[in-house]
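For this depiction, one protein chain was excluded, whereas all remaining protein chains were kept in their positions.
And then chain A:
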Amino acid sequence: MKRSYYGVIFLSLVLLACIVFTQQVVNAFFYEQYVKVLVFAVLNILMFPLAFWIYRKERNVD
């Protein structure tokens, strides 16, 4: 059973980053730091293409 789990690990890290960024967005919004909100919102949106890229790269690795 040889199998690469890098994709799973990296995607888990990406999802963790998503959770952290979302939390930061909500917090910054509450404290009315709108620039910080935008920064983390953009980071969060960038996580999706990154996740998709990791998936594309890792899906056929056995």
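In this text, a contact is a pair of C-beta atoms (placed from the backbone, for glycine too) under 8 Å apart; a residue touches a chain by one contact, two chains touch by 3 or more; residues count from 1.
By our rule, contacts and distances are computed from a predicted model.
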Point to revise | Omitted chain, identified by the protein name its UniProt record gives, among "NADH-quinone oxidoreductase subunit M", "ABC-type transporter, integral membrane subunit", "Cytochrome d ubiquinol oxidase subunit II" or "Nitrite reductase/ring-hydroxylating ferredoxin subunit" | key: "Nitrite reductase/ring-hydroxylating ferredoxin subunit"
Practice item. Using the touch rule from the top, list residues of chain A that touch the missing partner. Key: 1-3, 5, 7-8, 11-12, 14-15, 18-19, 21-22, 25-26, 28-32, 34-35, 37-38, 40-42, 44-45, 47-48, 50-52, 54-55, 58-59, 62
